[in-house]
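A single protein chain has been omitted from the complex, and every remaining protein chain is retained in its original position.
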Amino acid sequence: MLTVENLSASYGPVRALSEVSLAVERSRITAVLGANGAGKTTLLRTLTGLVPAASGKASLDGVEFLRRPAEEIARMGVAHVPEGRGVIQELTVEENLRLGAIWRRDIDVQAKMAWIYELFEPLEPRAGKPAFTLSGGERQMLAVGRALMAEPKALLLDEPSLGLAPLVVASIMSLLRRLCDEQGLSVLLVEQNARSALSVADDAVVLSLGRVVVSDAAGKIRNDEALRHHYLGF
Amino acid sequence: MEESMVEAKPEPKQLPAAKQPQGLRRLFGQPLVRNIIVGVVALVLFYLLIGHLSQYRIYQLSQVGPYLIALVGLSVLTGQNGQISLGHGALMAIGAWTLTLMQLHTKSPLWLMLIASALVTMVFGALLGLVAARLRGPYLAGATLALALGLPDITTRYQSVFGGYQGLEVNQPNAPSFLGATATPTEWLAIIEMICVVVVMILFANLLRSRVGRKFRAVRDDEIATQVSGISVPRTQVLAFALSAAAAGLGGGLFALVSGNVSPGGYTVVLSISLLAAMVIGGSGTLAGAVWGSLIMVYVPGWATTLSQKLSLNQSVSANLALAIYGFLLVAIIMVAPVGVQGIVRLVIFKMRNLRKEPG
Amino acid sequence: MRNFWNFLLIGVSNGLVYSLVALGIVLIYRSTRVINFALAAMATFSTFIAASLIDRNVPYFVAFLAAIVFGFLLGAATERFVMRPVESKSPLNAVIVAIGMLIFLEAMAGVIWGAKLRNFPSHFSLIGLKIGGARLAISNFDLFIVTVVVVLLLALLVLFRYTKLGLMMRASAFAPEVARLLGVRVGRMLTLGWGLACAAGAVAGLLAAPKVFLFPNNMDGVLIFGFTAAIIGGLDSPVGALVGGLLTGVALSFIGGYLGSDLENVGAFVILVVVLMARPEGIFSSMSARRV
Partner (left out) sequence: MGESRSSLRRGFRVIAVLAAFSLVAAACGSSSSSSSSGGSSTSGSVANTASAPGITPTSILLGSHQPLTGPAAPGYSEIGPAIEAFFQYVNAHGGIYGRSVTFKYLDDGYNPANTVQVVRKLVLQDNVYAILGGLGTPTHTAVVDFLNQNKVPDIFVASGCNCWNEPKVHPYTYGWQPDYIIEGKVLGAYIKDHFAGMKVGVLYQNDDFGGGGLIGIKQMLPASQIVSAQPYDPTTLTNGLGTQVAALQAAGAQVVVLFTIPAATALALLSMAVLGYHPTTVSSSVSSDPTTLAGLVSNFSKGKVGASALNGLYTLNYLPMSSATSDPWMQLFLKIHSQYDSKEPVDGNMVYGMSMAYYFTLAMRAAGQNPTRQDLINAINSQGATWTGPGLAPLGYSATQHLGFMGSEVVQLNASGGATAVSPVYVTNVQGPVTTHASVEGPVPSWLQ
């Protein structure tokens, strides 16, 4: 279980997050919604150590991890798929995948990769190709697949639908749901595309100017028209 | 950064149009006018100052000017426009030889020779800019470094024209009679330099406030966005290179006068590298940073020498130690002050102003 | 014709040393985006260490290895304690720090070992090999240089292509933030990268010293031509470093031989401009391919 309590962070003099609290149980997806600049990306970057936290706590299954170096947080089982897909373009598909579990000594990398290729079929024929030859959807698959290589407990996704065709988005979202259930993941899904995020999420929080303004079950938010209009624009 | 090329002194904010004061006060509100006044005041103070200095101190001070002007050029190119040059020493050389050859073969007045130094170097800089506009970061640094390496060899290839390794002699101008018979060539040279420094600083300060300055910075900050917004990136880069070269050329011309000689050994890669280091340490992209940088170039090696001589080792050890101290200082200053000396100065001024505000 | 072949061989032999320096520059550039001008001083310093050991009757290859280890440690320490604090600011700052290190280390070499010209043993004969009755401008030592460069490049290739460590190093170089998110200890990789680069620099120093002699500034010229080579090859390509070095060495040798040695520096500039006008990021850069 991923817990965040009263997390605050600043970019220079600008306060980007204030007092954000949320919790994601295992096998559940929490969508983080909000307008551009609401602090969604900062939330993920603060959690995984890329932006220093000003105050607050965050823990995974009761183990405090905030303020540790990013690479150590990753090694605790928090996988962060950054915005813009974060595949390393110069490396091949296979190298990207290997990298996902590079610090794990106890994993059968070949078997894991075979499993990823099963999940994301388009990747297998491109295994030896540099990642910059992939399409946008394939890159997203690679990024998610790579994050799964190390058997994380929490998966933090930043805008996985950005720039993808609606059909591709739909397939990624349904896959995400399946993975979450099968693997017992705690998923934090940051999305601009609230509609598709809410279609798979269990819960949702809405951020505005760095604060949590709404926190509720995804279904309720989906059905609350006033709220949708006000914060989510649909 | 936008404010950075403006005069170092704290300035009153531009008043909103409705409250704009009339007449003289409005005139003084103009940056150009204000800069000119500051410049003239500085010139007068400088003239009074050199009356109290020994000939050697004046000479030492007159070494600052050429570096200062060249650093202004480099700072505009690198700090404001984002193009790295490791070849400004070579551009100074072009200015230096231009002045020397004019002095040798023509009877041009001094002002004409100095302007020619700037213009000839500017033309060369524009050509270099055409190459530079295609190159980025370290590739540009490498190409300009190779220029700094290769150019001095032209002077040895064509010895009869450029004087070979020995170089050519440069006569120092005598002071005009209106300064009185007492002004030595050293003093006169210091005054000429100060005039050049003031003119160059005013020109560049205003250039950088203008649309051209904004274009420079736009290209530095985001080339693609700039291109999209309809500004020609290559043309802006070539212009920046040309103007920067003009300053380096003028600095080179003055350097030749101060040295009394031009020879390739004075314009090696070491000079280019020292200029870049001084620019960054002074405070990249700011006019005040150029002042700090030039002072560091002239005075710090001397201090390092004095310091190492205090240890009374034998001379060759202490000479090497002085160099080691200099190298160590370069590293230490960057580590302590990543934004350069001017960055620290601005921070101190900012803190002091805040202190003054709080009780009031 | 005999001149032609000699010029070619001389160029290859010089060029291989430039390749090594270029390799050191490339290894650091691609991981930290810093042009390490201090490489010349690090190479010289390491060579002086070897020379001092040899003076104390340490066998040549032991001293050779010791110098490489020293170069590695010097590079690693420089990254960890000097570069790390400034790397995050602007790349220009890191370059100035490298220049400061260059001045500092060369001056310290002068303080410790004095500013005299001394020799450095080559272990293998420098006398040209006899082929078809005439001696050619290639000696056993040149063959040793070829061997070392080839072995080093192959070792790096194996490291980068086929090992986990190499994969982590490449990931850290290309995308440090992503690498950290995947659990790669990027800081260590950068330290390691600097160490390897400076070890390569030390090898360059050891191989150049028998021919350019040993004194505090002996690698300055080699560094500049090595930097030229790295740029010609493409700053992020180790293969480019090899090719760039050979190209630079051979071109300079032909320029020096047929046009005059006073045109070698000018020649380096012309070659650089010509290559960069055609390929603004060097011959082997992967950047230009990726942008398309």
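Each chain carries a letter (A, B and C) given by its place in the written order, and its residues are counted from 1.
Keep in mind that, in the parts below, contacts are C-beta pairs under 8 Å (C-beta built on N, C-alpha and C of every residue); 3 or more make two chains touch, one makes a residue touch a chain.
Because the structure is predicted, anything quoted here is derived from the model rather than measured.
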| item | value |
| --- | --- |
| Chain not shown, its touching partners among those shown | B, C |
| Chain not shown: contacting residue from C:47, C:93, C:172 or C:265 | C:265 |
| Residues of chain B in contact with the chain not shown | 54-56, 59-60, 63, 153, 156, 159, 164-167, 169, 255, 258-261, 263-266, 268, 270-271, 305, 314-316, 319-320, 322-323 |
| Contact footprint on chain C, counting only the chain that is left out | 2-3, 6-7, 10, 14, 107, 110, 114-128, 130, 134-137, 139, 210-213, 215-217, 220-222, 225, 249, 252-253, 256-257, 260-262, 264-265 |
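Assume only the chains that are shown with their structure count from here on.
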| item | value |
| --- | --- |
| Approximate Å spacing (C-alpha centroids) for the pair chain A, chain C | 42 |
| Where chain A and chain B are represented by their mean Cα positions, the distance between them in whole Å | 50 |
| Residues of chain C touching at least two other chains | none |
| In chain A, residues with contacts to at least two other chains | none |
| Residues of chain C defined as touching chain A within the complex | 164, 167-168, 170-171, 174-175, 177-186, 286, 290 |
| Parts of chain A lying in touch with chain C, wherever the complex brings them together | 48-50, 69-72, 74-75, 79-80, 82, 86-91, 95, 98-100, 102-103, 132, 146, 150 |
| Interface residues, chain C side, partner chain B - complex | 29, 35, 37, 82, 85-86, 89-93, 95-97, 99-108, 110-111, 114-115, 216, 224, 227-228, 230-231, 235, 260, 262-263, 265-270, 272-273, 276-277, 280-282 |
